[in-house]
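A single protein chain has been removed from this complex, and every other one stays in its place.
Letters A, B and C name the chains as they come in the text, with residue numbers starting at 1 for each one.
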Amino acid sequence: MVPFFKIEHLEKRFGGLAAVNNVSMTIGEGEIVGLIGPNGAGKTTLFNVITGVYAPKRGKVLLKGQDIAGLKPERICAMGIGRTFQIVKPFSSLTVLDNVLVAAYRRTASRQEATDAAMDILRFLALDEKSATLAAHLTLAQKKRLEMARALATRPIFLLLDETLAGLNHTEIDRMIETVQQVRERRGVTILAVEHVMRAVMKISDRVVVMDEGKKIAEGPPEEVVRKPEVIKAYLGDDYGSA
Amino acid sequence: MTAGSVLPAACAVAAAALFPLVVRDPYFVHAAIMVLLFAYLATSWNILGGLAGQHSFGHSAFFGIGAYVSTILFIYYHVPPLVGMAVGGVVASVISIGIGYPCFKLKGPYFALATLAFTEIFRIVVTSTEQIGGIDLKGAAGILIPLQPGKSLLNFQFSGKTSYYYLILVMLLAILFVYRWMERSRWGLYLAAIRDNEDAARSIGISATRYKMIALAVSAFFGATAGTFYAQLLLYIEPALFSSAFSIEILLIAVVGGAGTLLGPFLGALILTPISELTRTYLGGGYAGVQLIIYGAVLVAVMMFAPQGLIVPLKRGWRLLAERRP
Amino acid sequence: MAVLEIEGVSTFYGEFQALYDVSLKVEEHALTGIVGANGAGKSTILRTICGLAPARSGSILHNGVPLERLSTFEIARRGIALVPEGRRLFPAMTVLDNLLLGAFSKPERESREKRLGEVLKFFPILKKRKAQLAGTLSGGEQQMLAIGRALMGKPDIVMLDEPSLGLSPKMVSHIYRILDEIRELGITILLVEQNVEWCLKKADRAYILENGSVVLEGPGKELLSEEGVRKAYLGL
Partner (left out) sequence: MTGIIEAAVNGILMGGLYGLIAVSLSLIFGVAKIVNFAHGALLMVALFTVYWILELLKVDPYLSALLAGCFLFFFGYYFQRLFIEPILKREKDTAALTVILLTSGLMLIIENSALLLFGADYRTVRTAYTGKVWEVAGLYIMQPRLIGFVLSVVLIRLLEFYLRRTNFGRAIRATSQDREAARLMGIDDYRVYKVTFGIGTVILGFAAAFLTPFYFIHPAVGDLFVGKSFVIVVLGGLGSITGAFLGGLIVGLIESVGAQFINSAMVESLIFIVFIACLVIRPMGLLGKERE
């Protein structure tokens, strides 16, 4: 059977440095996979290769068996991959509704249908009351939800979340965790999430992939992965586990 | 349009329509025509510069193309200027695609410099071309447009300035309508998304290049029609229409008024065009540069104190005034 | 006496609050450590001290003098040296030029030649690479140059932001040795380090940061055994 999403021997270099070095992984339909690793491990670069911001030097990115490596970002979105950005990138001069509407238009040309779809998503993310506010005037937590709303409005089958929780406080984090779980349950979206808040990673991920210095160093269920010596080493230093 | 803005808008249009009936001095009518023409031209720039956020420094290229294409068609093929206007618009749109292709690969100041270089190339080529395929371009000397016997809209020949005034007023209302329509349409949203954050726009499936091209082609089309109008108004065209200085003037009008707003370019024309028109006449000869000094001073002041354009503080003032009234 | 005293500092990037009411003290001749997960705000503390990310509230005292209103260059001239994350060398300038820039401030300029000799003795490899462009150095050499550049200014305090990041294990231990030596010279150090183990072992006093707040503080060795450390990192 063709796997839902698969990366084979992906490599991306900047100058001499391999930011993503021979990374392979498979993600099944409906899974939530957490992607963790120290700063500079190559997680965001991996996202950027998957979503077409960069073309890989070598390797394949297969969505339902079709190689999408090297396609332009707008093509990849049309194939069903949505993403959020680590540093939020709202369309600041547009209202919250228009931010989502512009994405919903990618699926229908009808203003009515697009507006309905957008409002639906805004309700889902509890942003409906803010629909007429300019995106520039939202709080960070709201902007993070708006990022997610906008990505969802393109009706992705596969969603890449880049540090959706960074900069949120405890209550906001709990709320966002719930939202991510609902995105899968209600909308059937497969999710790959870069996340630093470990509490959240443990809670939402079916599986965790760990990267360090561009390479994949571990993979497995969250409780197991964080006990692996190589992971502890990457995070805490040389011989923490054995100390 | 919201209910609150219908009344002021209607009043403004009515006032504009009455203007030549009240003010009969042809000199003032001419100045008013220039204001409307520059408002029209700056609004056409605003379709690319404001809606899509691509601050082109080469808009005069399209103005010049419109002026030259319709004039050549008129003189050599007897095509009525009204038809020539449409043809010039289409030609400018097609050429704009060729310009957009390399320029849209560049950002910010580099985009500005590249578009500036393009319009300079046009100016230089037209200046140094006397003849092409049996058509006299007359190089730097420019072309005088002969009068036709029949007065008609099709031929752009009227008995007085007033008709030109109403024509450009209608054209301005039309382009403002187009601008508003584009802004509110699906395309307008795409363009706004690209303007605000191109990476994010592409991540939700919007092809940035394609929509910027569309905005450019529309912007070029209207810019060229302004060129035809100008040619028929003054009955004389010259390579300076392509100049980078003229491009910058167009951009300035839009930016001083407020790029990316419906009425910003109009406001800009209302302020800046009379400065150049009036001082040119009254100061004349020895003080030829004064209007440009005032022009420059306005520009410097706006950039230093209201870089979003004068419409922003104006709107804020209006709102305060409205709130103070019970 | 505390060289640096930070009291109730909150820092924002736009509307994103990166630090919540952070207080810490850096004692003279001591090594003070800051550890915490990615995005916890460690680098922000250093950037706030330097005025690169000014604090919105709270106070920062350097030998009793408030720093909050000073520009970065004025703070640097007071003898606060930062070895920034990613090293931030001047890549198209020579190793020598980079070092000399470390002693840009007027008072330091007079004893510059002497310090240059000391620093080059400290980092023999830099002496060999003196005329090379900084951008052509290896990662480890670049880190040494960044540290050497900071030492050129005869600093009151050296702040290091993840000096071991992106280096090979061998180079990491080399850098650690250098830090030990610097410490023996009696220079005050404020260290942000991803290697928690090492940092806590060495630190006279350490602070653990989570989501922009200090959650634990104490002598490094005591914290080493705390469950809170592992929790802050791995959520267990």
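Structural remarks
We take it that a residue touches a chain if its C-beta (ideal position, glycine included) is under 8 Å from a C-beta of that chain, and two chains touch if they have at least 3 such contacts.
Quantities reported herein were computed from a predicted structural model and do not represent experimental measurements.
Judged over the whole assembly, touch between the missing chain and the shown ones holds for B, C. Among C:Ala76, C:Val196 or C:Val229, the one in contact with the hidden chain is C:Ala76. Across C:Phe90, C:Phe122 or C:Tyr176, the residue that sits in touch with the chain not pictured is C:Phe90. Taking the complete complex into account, B:Phe118 is the one of B:Phe118, B:Trp187 or B:Tyr211 that touches the chain left out.
Residue-wise, the contact with the chain that is not shown comes from C:Gly102, picked out of C:Gly41, C:Pro54 or C:Gly102. Chain C residues in contact with the hidden partner, per the touch definition given at the top, are 50, 52, 71-74, 76-77, 81-82, 84, 88-93, 97, 100-102, 104-105, 109, 149, 153. Summarising the interface, chain B meets the missing chain with residues 55, 102-103, 105-106, 108-110, 112-114, 117-118, 120-121, 124-125, 127-128, 244, 248, 251-252, 255, 287-290, 292-293, 295-300, 303-304, 307.
Basically, only the chains that are shown with their structure count from here on.
Taken as a contact graph, the chains are arranged in an open line, each linked only to its neighbours along the path.
Centre-to-centre separation of chain A and chain B, using mean CA positions: 44 Å. Each chain gets one centre point, the mean of its Cα atoms, and the points for chain B and chain C are 55 Å apart. On chain B, the positions that touch chain A within their shared complex are 186, 189-190, 192-193, 195-197, 199-208, 260. For chain A in complex with chain B, the residues that touch the partner chain are 51, 53, 72-74, 77-78, 82-83, 85, 89-94, 98, 101-103, 105-106, 109, 111, 150-151, 153-154.
Contact residues of chain C toward chain A in the complex are 14-18, 37-39, 162, 165-166, 169, 194-199, 211, 224, 229-230, 233-236.
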